[in-house]
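Pasting a structure below so you can have a look.
Apart from one protein chain that is not included, each protein chain of the complex appears where it belongs.
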Amino acid sequence: MDEQRIIRVGVNGAKGRMGMIIAEGIRSERDMQLAFEADRSDDLADCIASAGADVVVDFTVPGAVFENTMAILRSGASPVVGTTGLTAEEIDAIDHELLNRNMGGIYAPNFSLGALLMMRFAEEAARYMMPCEIIELHHEGKLDSPSGTALMTADRINERAGTRRDGGGGTLEDSPRSRGLCQGSTRIHSVRLPGLIAQQQVIYGGSGETLTLVHNVTSRACFLPGVLLAVRQVLEVRGFQQGMKI
Amino acid sequence: MDEQRIIRVGVNGAKGRMGMIIAEGIRSERDMQLAFEADRSDDLADCIASAGADVVVDFTVPGAVFENTMAILRSGASPVVGTTGLTAEEIDAIDHELLNRNMGGIYAPNFSLGALLMMRFAEEAARYMMPCEIIELHHEGKLDSPSGTALMTADRINERAGTRRDGGGGTLEDSPRSRGLCQGSTRIHSVRLPGLIAQQQVIYGGSGETLTLVHNVTSRACFLPGVLLAVRQVLEVRGFQQGMKI
Amino acid sequence: MDEQRIIRVGVNGAKGRMGMIIAEGIRSERDMQLAFEADRSDDLADCIASAGADVVVDFTVPGAVFENTMAILRSGASPVVGTTGLTAEEIDAIDHELLNRNMGGIYAPNFSLGALLMMRFAEEAARYMMPCEIIELHHEGKLDSPSGTALMTADRINERAGTRRDGGGGTLEDSPRSRGLCQGSTRIHSVRLPGLIAQQQVIYGGSGETLTLVHNVTSRACFLPGVLLAVRQVLEVRGFQQGMKI
Partner (left out) sequence: MDEQRIIRVGVNGAKGRMGMIIAEGIRSERDMQLAFEADRSDDLADCIASAGADVVVDFTVPGAVFENTMAILRSGASPVVGTTGLTAEEIDAIDHELLNRNMGGIYAPNFSLGALLMMRFAEEAARYMMPCEIIELHHEGKLDSPSGTALMTADRINERAGTRRDGGGGTLEDSPRSRGLCQGSTRIHSVRLPGLIAQQQVIYGGSGETLTLVHNVTSRACFLPGVLLAVRQVLEVRGFQQGMKI
């Protein structure tokens, strides 16, 4: 009904696997309109100018993300950036430019609502139950161990929990290999097997009980609802918000 | 150091299985002192008067809980009640008496921190991810299905989520038996097997992902940390607080 | 080395999602050669005759499977059939034709090695541990509940276990809806949620312990290793073998 409420959204990186899912997702939302689909062969500033986008979602490559984000905000659109690779200095520069223009942007390495909720709950549980351990299970093609999400989760837990005791005898550093990696007071175990996609478990031990959070990904489509939420939120943001606020 | 900070705690029902765990737990806390251990053969008011308790924890039987709670508060101690069986009228009467005396009490059917966190997270997740289903797994001796905790969890989810769609084809009411019980828009599945103690899973479905909360109980000791937390909180409460605030 | 050992394999239904995976899989096996890829527009007998296939894998549609299977065996190739829909009479007719020609075929509704192992282990465990319950979790688009695999698993367990006791109070038939479906003495619970693909759990209860078998599917590629195994086994089979022998 209210013409003003329709958000015009451009997608940069629209031929990539994430970009295609996002463009399709935007098309099926009633409060959004797909303004344009750009790829590396297009001039991004031209696309924004001619299509009149309010928000541009960028899922491209690390080497192009800073330039893309600056082009988006200079064209007057709010950037929602899922591409990783921005340095701290680049983030500061983008934040500065956005604030100068009284605009907002969102930069999130993980738009999955399930992952965001898991991390938030993991942090909250650390106030009441400790210690905890993380098991992350990924397909055999994943080369890094542990996963970035596991490290980030452990950091958030440790900040909240402070240094606590650890089970199993012995100090954290000097323990058998089967006890995994110590990230602060939180141990991380990485499983890599064919037939897995991506799963993370956070297990809290308590007196006579455990509480386990399990986030399981089955397709790339898990990023879509978070991106759509960011598109709706970014127009209210000022500066370059790090991570989704849920 | 600060003599004032030591909370004197009496345990009513101290020979019961829960009471014994709680009495032992209180003994090992540095900010608490076990004032008395009473059982059905003792006069509760006398125990409180002679021992000078600040707080009395009651884990007795449904038939005695109202009388016990009134006796505790009339003796000037704050009741922490884990015994079930109070009617709405009795809860109101206790609340009234406590407020008249500018005192507080806590009534909680489940003091397990893990269960409390699971329910809180289940409610919060309902804002972002739906639908969900609950699987609760208990030992074969449990006669009621579904469990009270599963019903309470479903009610809290439904309140937050409103009525939503349900998977699997067909309406909620008219669905195959294997699809379990519909409590509002949340389905509940009950497993009863020897070798299980008590577990509840809440599984949220989303776009390309699931988030699962698993609470697993391995011993009665799971109630202790919540009871100790209630003992510390109850002196700040006014009226008869329903459920633990965490 | 041994030229005789190369099995020439044709794929019928090669443009279907399963057929494409199978054709690609055959291409990467050293002891197999992809003889032809046929679809509904091709004459299957012609394909077999001109390409000289030893084995033909059929993943087509229920309405065509009997005719296809007969065409395959009459052309002298051994059929490996993953298409469902053959009646008991049709299976008998195919078996008869194959035995007459001293040939073999394999008919398997599920070629996933994980599913086959799960069913075999579920059956073996029934000799030592009972009772058990099945939880099957599938994407919300699956219309039937319970799954065919869950019913088949329950039947195999019941055959082995005989009628046993059931937990949770009350008879099998007259029990609360949350207790799921009774298939003989085995209860089945069906979860349907977005974000799930396909999972089955078989939980055995015992004295102070449980044993759980979990089969989780993350992509259609799960059928490939079983199909390749069937291609290798079928040349030794006589008659129309029902199900994979592992």
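The chains carry the letters A, B and C, assigned in the order they are written, with residues numbered from 1 in each.
Criterion: a contact is a pair of C-beta atoms (placed from the backbone, for glycine too) under 8 Å apart; a residue touches a chain by one contact, two chains touch by 3 or more.
As the structure is a prediction and not an experimental result, all values here were calculated from the model.
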| note | Touch assignment to the omitted chain, from B:Leu86, B:Leu181 or B:Leu196, lands on B:Leu196
| request: Kindly state which of the options A:Gly16, A:Pro109, A:Gly180 or A:Gly243 is in contact with the chain not pictured. | output: A:Gly180
| note | Considering the complete complex, of C:Met20, C:Ala45, C:Met70 or C:Leu113, the missing chain is touched by C:Leu113
| field | Touching residues on chain B - with respect to the absent chain | value | 114, 195-197, 216, 218, 222
| note | Even though one chain is not shown, chain C touches it at residues 112-115, 117-118, 121, 124-125, 128-129, 204, 206-225, 246
| message | Contact with the hidden chain only, please: which chain A residues? | response | 131-133, 135, 137, 139-143, 145-146, 150, 167-169, 175-182, 187-196, 203-210
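Note that only the chains that are shown with their structure count from here on.
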| chain A and chain B: spacing of chain centres that average the CA atoms, whole Å | 35
| field | Shared-contact residues (touching 2 or more other chains) in chain A | value | 114, 216, 218, 222
